[in-house]
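Of the protein chains in this complex, all but one are displayed in their positions.
Per-chain residue numbering starts at 1, and chain names A and B are given in the order in which the chains are listed.
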Amino acid sequence: MTAMAQPNGRRPKRLSAGRIGLYAFLVISALFFLTPLYVMLVTSLKPMSEIRTGNILALPAAPSLAAWNSAWSSACTGLQCNGIRVGFLNSIRILVPSVMASIMVGAVTGYALSFWRPRGAQLLFATLMVMAFIPYQVFIYPLVRMFSQAGIANSLLGIVVVHTIFGLPTMTLLFRNHFVALPIELFKAARVDGAGFWRIFIQIMLPMAVPIIVVAIILQVTGIWNDFILGLVFAGRENLPMTVQLNNIVNTTQGERTYNVDMAATLLTALVPLAVYFLSGRWFVRGIAAGAVKG
Amino acid sequence: MIRSLLASTAVLALLSAAPANAQTPARAEVIHWWTSAGESAAIRVYADAFNKAGGQWVDTAIAGGANARAAAVNRTVGGDPPTAMQFNTGKQFDDLVENDLLANVDGLAKAQNWNTVLPAAILDAVTRNGHVYAVPVDIHGQNWLFTSSAALAKAGATQPKNFTELFVTLDKLKAAGLVPLAFSSQKNWERGLFNAVLSGMGGSEMFTKFWAKRDVALVKSPEFRHVVDTYRRLHAYIDAGAPSRNWNDATAMVIQGKAGMQVMGDWAKGEFTSANQVAGRDYGCTVLADHEITYQLGGDIFAFPKPKNATVAAAQTLLEQVVTDPATQVAFSAKKGSIPPRQDADVASLDICARQAHDWLRDKNSQVAANELLSPPAVTGAMEDLISQFWNDQSVTPEVFITKVAGVFGQTF
Partner (left out) sequence: MAKRRLIGSRVSAQVALAPALLIALVIYCGSTLWTLWISLTTSRMLPNSVFVGLRQYEVLASNDRWLASIVNLAVFGVLFMVAALTVGFLLAALIDFRVRAESLFRSVFLYPFSMSFIVTGLAWRWMLDPTLGFEKLLHDVGFADAHFNWLVRPDRVIYTLVIAAVWHASGLVMAIMLAGLRGVDREIWNAARVDGLPVWRILVFIVIPMLRGSFATAFVLLATSVVRLYDLSVAMTNGGPGIASEVPAKFVMDYLFERGNLALATAAATTMLITVIAVVAPWYHWQGRKTHVGAAH
């Protein structure tokens, strides 16, 4: 584990006042960051009567998983009372190909833009940069028309293509910035050895891009899993993602609001990105250690 | 032409074949945004009736009107339309009509004699260029005042009938330490309250002048100024939690007796009902009026995208028949808190508020078409922004507000 990235700060010699202050700051920050999660969690474990009268930070008097149960398997949206589990599998089916496709296209584009610079590369990158800022809602309308012309409206393929399209600017930027920062000698040496475009990419660049791939996965898993409007418009009735069910439960405008079920449904929907984050935190550091270039 | 031919053959086919032994049930996918408990119970009435009649109801519920309409319109434009889609009465489907994407239901309207059985405002709301393009499935009154009997008793107040009495009651509620007016500061409810004051003080004449004619002279008149002042005065009677509250959370305050009253559409009755409260006993319902009762009529409709083949056309025809059956409409309204569009329906089983509304509907003078029926969404939206700004920001004076309203009226939409 010597390759593990080491923090750069000074080695602590003793527990000085400065270090106590440092820990105090970190702990207070951590509390600030954890409060919303804590509130959602305890709320999801309380019955409605307790939510109305009690305070939001209080622990539940008698914790109950009833709301979780309801959110997962029996909460109603319209006439279907199957909870949000229906959308879970759909979300996975959308997520996996979309993450892979968008990262692949982004990595290749970033690589081509940073080392090869074919004609028009500058303009392409500039276009992508601008598009990174445009709310994608603007594109929904023309895209619907294009997709129905192309015959991929309301399909799994359609939603994967949409996620690839909207992921492209950020993904390209990530990979391009990473590759640009790599020493050009690496690339030149590979060219002297006679390696071509794809060989350099696969054998040299990709292994060096592991930390960025991890970051890309984090960004895309989160973005795509949490997407609501694109899934609603492009995925079609059979593939509606989990967030659409969540919206149906949480954003229902009429009827009594069951905050505990809302919170449980919210947490259930957030589980996958949360898990990715907690697992990839480790990989994040390892990836950087593996990818770090000395000299 | 072809469509009506298809429809008539479909009707013939339906009449000749007993629904129960139909080989392939007519499959109808319906996009709607009725997702709450009460709404789901209501839509189930239509779904069950449709299935019983030999169809197969495919339910696509998407919470939030804008989301559901976006999905429905995008699919229709994209060539993959649902069998039917929900809209509110009003101008939401005008463009679909203009682009020739909707099937008309002229045959049904004629056969069922909609000219006499539907309120004129509702029939107008679904008619474009002499053709009927949608089926009304419920009627909602938008300017009800709901009062908590418990809260009124506690404050020693009575249910107000007009705006003078309203402020007396509000003051008593305030003195009793209650929240006088339960409110949800969402833009559409702010507009709803404004509309209740507008029609309550100015009657249907002022209401139509404002929303349909966009009459600049009206908004410069002292009568309108009085409406604006009254609206501003109400702001003192809401509580600090209003901006982040949903309308039904506000209704809950009335149900629990924490607040004295709420101005809301009759869909709020669903909340009272699910809390086991009875109209006329636990809560009161009325429409405030300085002169004549002016009941604001809105509601929901089903629109039918042009069918791609005879099977879809048959499903649409069956669905049209089912949702216009008077008894089914009454059963639906009982769950939804609405009243049936058909005036020949027997409403004896509905609550006292619904029966009252049903009576008002018989009298042309005590009703007016709702805001959404009179003005296109762009105007409604622009006005909504102004009203919301005025309501929330005390530094916007009535004079400024009136000038801005006149400015919007001057624009072309």
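Heads up, the rule we're going with is that a contact is a pair of C-beta atoms (placed from the backbone, for glycine too) under 8 Å apart; a residue touches a chain by one contact, two chains touch by 3 or more.
Computed from a predicted model, the values in this text were never measured in an experiment.
Of the listed positions B:80, B:106, B:239 or B:290, the one in contact with the omitted chain in the full complex is B:239. Looking at A:70, A:109 or A:245, the residue that reaches the missing chain in the full complex is A:109. Among A:72, A:187 or A:234, only A:187 touches the chain that is left out of the view. Checked against the full complex, the one of A:70, A:98, A:154 or A:247 touching the unshown chain is A:247. Interface residues of chain B with the unshown chain, by the touch rule above, are 65-66, 69-70, 73, 77, 91-92, 94-96, 98-99, 185-187, 239-245, 376-378, 380-382, 385-386, 388-389, 391-393, 404, 407, 411.
Contact between chain A and the unshown chain involves residues 5-12, 19, 22-23, 25-26, 29-30, 32-37, 39-40, 55-57, 105, 108-109, 111-116, 118, 120-122, 124-143, 146, 164-165, 168-170, 172-174, 177, 180-181, 184, 187-188, 194, 196-198, 201, 211, 215, 218, 222, 226, 228, 243, 246-247, 250, 259, 262, 266, 269-270, 273-274, 276-278, 281-282, 284-285, 288-289, 292.
Throughout what follows, only the chains that are shown with their structure count from here on.
Here the CA centre of chain A is 40 Å from the CA centre of chain B.
In the complex of the two chains, the chain A residues touching chain B come out as 76-80, 140-141, 144-145, 147-148, 153-154, 229, 232-233, 237, 244, 247-257.
Remark: chain B residues 29, 32-40, 43-44, 47, 57, 59-65, 67, 70-71, 74-75, 77-80, 246-249, 252, 267, 270-271, 274 touch chain A in the complex.
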